[in-house]
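In this view, the complex is presented without one of its protein chains, the others remaining in place.
Labels run A, B and C following the written order; every chain starts at residue 1.
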Amino acid sequence: MDVQFIDELAANGRTPLHAALPWAKIAASAALLAASIAARTPSAAGAAAAAVIFFASASRSQLRHAAVMALYPVFFAGLFVLGWIRSDPLFALTVVIKAFSTGLVAATLITTTPFVDIFAAISRVTPAVVSDALFMAYRSFFVLINELQDLLRAVRLRGGAGRGLFQQLRTYGQVLGVVILHSADMTERMYRVMVVRGYSQRIESAREWPPPGSLDYLLIAYAATVLGLVLALG
Amino acid sequence: MDNAIPIDQGEIIAQVNCLKHVYPDQTAVDLCGLDFTVRRGQRVAVLGANGSGKSTLIFHLLGLLSPVDGQVTVFGVNPAKRFRDIRHRVGVLLQNVDDQIIGPTVWDDVTFTPRALGWPRSQVEARGNAICDRLGISHLKTRIPHYLSGGEKRKVALAGALVTEPELLIMDEPFTGLDPRSRSELVRLMNQIHLEYGVTYVVSTHEIDFVPHIADWVYVLGGRHGITLSGTPEQVFSQPEALRAVSIDLPALAELFEVLHKKGWDVTVPLTVDQAVIELERCKLDAVAPTPPRES
Amino acid sequence: MDNAIPIDQGEIIAQVNCLKHVYPDQTAVDLCGLDFTVRRGQRVAVLGANGSGKSTLIFHLLGLLSPVDGQVTVFGVNPAKRFRDIRHRVGVLLQNVDDQIIGPTVWDDVTFTPRALGWPRSQVEARGNAICDRLGISHLKTRIPHYLSGGEKRKVALAGALVTEPELLIMDEPFTGLDPRSRSELVRLMNQIHLEYGVTYVVSTHEIDFVPHIADWVYVLGGRHGITLSGTPEQVFSQPEALRAVSIDLPALAELFEVLHKKGWDVTVPLTVDQAVIELERCKLDAVAPTPPRES
Partner (left out) sequence: MSHLHIPDGLIPLPWILAGIGLAALFVCVALRALKRRDRAKVVPRIATLSALMLLAMGLPIPLLGYHLNLTVLTGMIAGPAEGFIAVLVVNLILALTAHGGITVVGLNTLVSGLEVCLGWLIWRSLRQVFRRPFAAAAVSTVIALLISTTAMLAIVAGTRVSPDLALHRNDHAEHVEHAESADHARVAGSDSGSLKAFAAIVYSAGALGWAVEALVVGSAAEFIAKSRPDMLDPGPDRGA
């Protein structure tokens, strides 16, 4: 899972889905997610998956990245239903398809909508400490990942992580130890900044959006129709 | 760039007297030499090598540390106890710019403090827009901070510090991590802000070369007694031995003129290239003029 | 400090020809102007503003990046493919010193590479001790790197880079984050190592002031064609316009002499304060001497 890569896709992409308003995408994604989960038969799940793929194809070439991301829950779903493949293959198939379409919904949303906008939506329903931590975790991630990459680069240039898996994992542990030490210093610096800048209530994102356009209404209508059809199909 | 208005008098807005601090690991910092005073309208530089106590001084001014001994006063209050009361009057730019941007987007960050202080929305908008325009970052407003360059991040952080139109701006090593062009740009901005908003500022730095361009009053930290020198940049730079004693080397220009002076040239230490040219031309004229060169 | 031994000939140990690189985010770096060549025994500086491609060049030399177009050769091999084979011959000092010290203690860190390469214990001990002595950090061996000063950390990292006695030392912005004293100390150490071990080095920097002290050959990066200038520091500094075109400002001394030259003084741009004094004294003597001052 490469948060940095996902972030770049979302921030720098120029596709119809990128152009849609975040709340419209979030609403459409919620409906598609519900449709995917509500499907109870392989055919309904398959129909939902097809609808989700059609939706995701609006992100053009990014579809393949989202599809790759969606393989991860497929892998886990496969693991969970491994024992049922013989006794109830249809059940197993349904679960795997559902894992793929729900994964693709999430992956499409996150690769076409900057984290910031999604967090802003989440922060409306979570306590301040949680949403602030969410925003700051995201910032910290991008500061710390540079550090981790530098350290791994240094390890490589300085002779490698060592011979054998055991030694390599030990070196990784050491490298993480370094990052953890630095992150503790960073925590201290962030604390100072928050105090002097007057942190008291909560961190907010006040991005302003143009009024919704036809694309936004179209997305929502499409997703709602899919949900309705899947519910009707059973 | 040198709009220096040396002010030795005027309202004192910050003062530190014989400060002593002990960190949890028992490192003691003693800033008990000269008094540290900031007067309204001054541009004050705190110059010192790493570890000389610059950050300790800054942190006390901001109420982030509480002294073991000595007194700190900013706008008449003890910042360690009542920084809240003076927060809107003090803008802050800390050392590591990456840790300083809290807001998820540039605009969220720039307007962080006024929103935290509960200002009305219209005022937040007006101030935010004004400062973004002023610092030339309006086009970055909707951007996500981690895609900005180092120089852009600095400007965003500066905008966030200035958005409340503070009377006092405190900057801890603002040049760290910037390349020479971004540094010159920052120097220009600092002076522009000083002129336009009349803001008083205190800036800590180890980059002696910038001091003439950013300060009309300098405190030099180092040695056993903390604050060892103070004065205008001219006054401070004319004491190379005292500076070297606290591990600060003169800028190349000042060093050149110090050598020339020792060799008997009748020159005073210049702060800028322009001044240096004037000094040298005068010397050369003296040399060719009928009056004998004043060899000492 | 200036033990410059300009070498235009000799064995070529690293070479970059018309390098083109495209980063994943589609930023393209084109280093296709002049060729980049490092000869044995040279002290090479790569000078450029942030974003001019210094790190890209360094990363290609280290095999951390693979070029889209062009050729990179270090000790006769393509480092992107076979850096393992030349690892013991190349020492590396990366930009952020905090992100390259891995060992829990100074000694663990200094001896990291020979241990990773599986050297016998006795040799690890001997080399580790020798380099710690050389760089004056023997007293730090058992210390925890996290608590060292910036200058001390740099020395530890340098020791870690030199412990295998590499023939080529590559340093990416080694002055970043150091205060002026630590920088001078590093300059001294770099030259000492160059003299004692005969190590060839390549150092990237945006600090033009140090270039005369650390390099006998300079490559200037920037502009459309990547490598726009190369030559000895004297040659490069005598082209102020070309430097400014790639966002590099002259050091204050050079700038002063450029102005003097324009005003008709018969001076050449000096690299050090000592040279500057000699130039000025000569000019003054010329001025008082019977021959008329050469005003242009």
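The rule is simple: contacts are C-beta pairs under 8 Å (C-beta built on N, C-alpha and C of every residue); 3 or more make two chains touch, one makes a residue touch a chain.
This structure is a prediction, so every number in the text was calculated from the model and none was measured.
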Visible chains in contact with the missing one: A, C
Among A:N12, A:T187 or A:T225, residue touching the chain not depicted: A:T187
Residue of A:A28, A:A47, A:I118 or A:I220 touching the missing chain in the full complex: A:I118
Which residue of A:A20, A:A58 or A:A107 touches the chain not shown here: A:A107
Where the missing chain touches chain C, by residue: 104-105, 144-146
Interface residues of chain A (partner: the chain not displayed): 1-3, 6, 33, 36-37, 40, 66, 69-70, 72-77, 79-84, 86-88, 91-92, 94-95, 98-99, 102-104, 106-107, 109-110, 115, 118, 122, 127, 129-130, 132-141, 143-145, 148, 165-166, 168-174, 176-181, 183-184, 186-187, 190-191, 194-195, 199, 234
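Just so it is clear, only the chains that are shown with their structure count from here on.
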Chain A-chain C separation of Cα centroids, rounded to whole Å: 42
Distance between the centres, which are taken as Cα means, of chain C and chain B, whole angstrom: 30
Chain B, residues touching no fewer than two other chains: none
Two or more partner chains touched - positions in chain A: none
Interface residues, chain A side, partner chain C - complex: 5, 8, 12, 147, 150-151, 153-163, 171, 174-175, 177-178, 181-182
Partner chain A, residues of chain B touching it in the complex: 59, 62-64, 83, 87, 90, 92, 94-96, 98-105, 107-108, 111-113, 115-117, 142, 144-147, 160
Partner chain B, residues of chain C touching it in the complex: 49-51, 149-151, 176-182, 184, 206-209, 247-249, 251-253, 255-256, 259-260, 263, 265, 273-274, 276-277, 280-281, 283-284, 287-288, 293
